[in-house]
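Let's look at chain A:
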Amino acid sequence: MLNKDPAPLLALENRSAHYNGLTALSGITLRIQAGERVALVGQSGAGKSTLLRLLYEQQADEAALVPQDLGLVNALSVFHNIYMGRLHKYGTAYNLLNLIRPQRKEVEAVRAITRSLDLEEKLFARAGELSGGQQQRTAVGRALFKGAAVFFGDEPVSSVDEHQSRDVLKAIVDRHETVVLSMHDVGLALAFTDRIVGLKSGRLVLDRPTRDLAASDLDDLYRD
Partner candidate 1 sequence: MIREMFKKFLLSAVVLLGTAVAAHAETFVFTAIPDEDETRLKTRFEKVATYLSDKLGVEVKYIPVKSYAAAVTAFRNDQVQLAWFGGLSGVRARKLVPGSQAIAQGEEDKAFETFFIAHNSTGLKPAASLPKEIAGKTFTFGSKGSTSGRLMPEYFIRQAFQDAPEKVFSRVGFSGDHSRTIALVQSGAFEVGAVNFKVWENEMKAGKIDPAKVSVIWKTPAYPDYNWSIRGDADKRFGAGFTEKVKTALLEMKDPDLLSSFPRASFIPASNSDYQPILDVGQKIGLLDE
Partner candidate 2 sequence: MTTSTAINGPSAAVPQRSPLLRASLGFFLLAVCLLLVADIEITTRDPWLELGRLALGIVTPDFFAVEDLAQALFNTIAFAIVGVVLGSSFGFVLALSFHHRAVRVFCAVIRAVHELFWGLIFLQVFGLTPLTAVLAIAIPYAGIFAKVFSEILEESDPAPLKSLPSGTGTISAFLYARLPDALSHFKTYTLYRLECALRSSAVLGFVGLPTIGFHLESAFAQGGYSEAAALLILFYVIIATIRVWARRQLVPFYILVSLIFLPWGGSISMSHVATFFTHDIVPYPLRVAETFDATTLSALWAWMTDLFAGQALPGIVSTVVLTQIALVGTGMLTLLFFPLISPKFFGTVGRNIGHVALVVIRSTPEYILTLILLLLWGPSMLPAIVALALHNGAIIGHLIGRHTETMGLRPDHAKGLNLYFYEVTPRIYPQFLAFLFYRWEVIMRETAILGILGITTLGFYIDSAFADLRFDRALFLIAITALLNLGIDALSRRIRARLRLKSRLDAV
């Protein structure tokens, strides 16, 4: 799986990134093949989100995304927020129709997704009225509904409880060929991905298959 394919899906060569004069990433070289499931781990501020964003930009048109700020429209229902994952696939008139009167076909499709996320009861609740965990699952729902081959998630289950997190992550990895997640929960990262990329102060300090790693191997990442 780690053999150097000549055409990786995502590739960074010695990339750095700066924000407000501070170095967020420095000298990152990383290749990700189609089919890989990668977790980006590290302390907060290590550069996970920045790295995720750089990778996402390479596949922006094709990939599904759960950004850290979720990007939900609070005034719209869960249904609409999830449906938004396919706005680009349908004509505007149809989108408008769905805004005013949700079509049964779409409702059923979205309902199936909410069921897998344990959100069915909230299908027509407004996003602004949901708890943090429910909002996060709604954002994941939108990404799932997009039906993309590649999934990017920036801490997609940080507010979801342990048990549900597993269901959500399972739904994500089951439905996408390639998955890149930034995560702070090492246990979940080990359980749902096959490659761990560790960051510390903007540098890539670890890049190994999950099967070679134990939770304790990652302790260094969280030590100052």
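Criterion applied: all candidates are chains of the complex that A comes from, given by their letters.
Keep this in mind: a residue touches a chain if its C-beta (ideal position, glycine included) is under 8 Å from a C-beta of that chain, and two chains touch if they have at least 3 such contacts; residues count from 1.
Treat the numbers as computed from the prediction; the structure is a model and nothing was measured.
Touch between chain A and the candidates 1 or 2 in this complex is found for 2 only. Those residues of chain A that touch candidate 2 in the complex are listed here as 53, 56-57, 60, 63-65, 67, 69, 71, 73-80, 84, 87-88, 92, 95-96, 99, 101-102, 107, 120-126.
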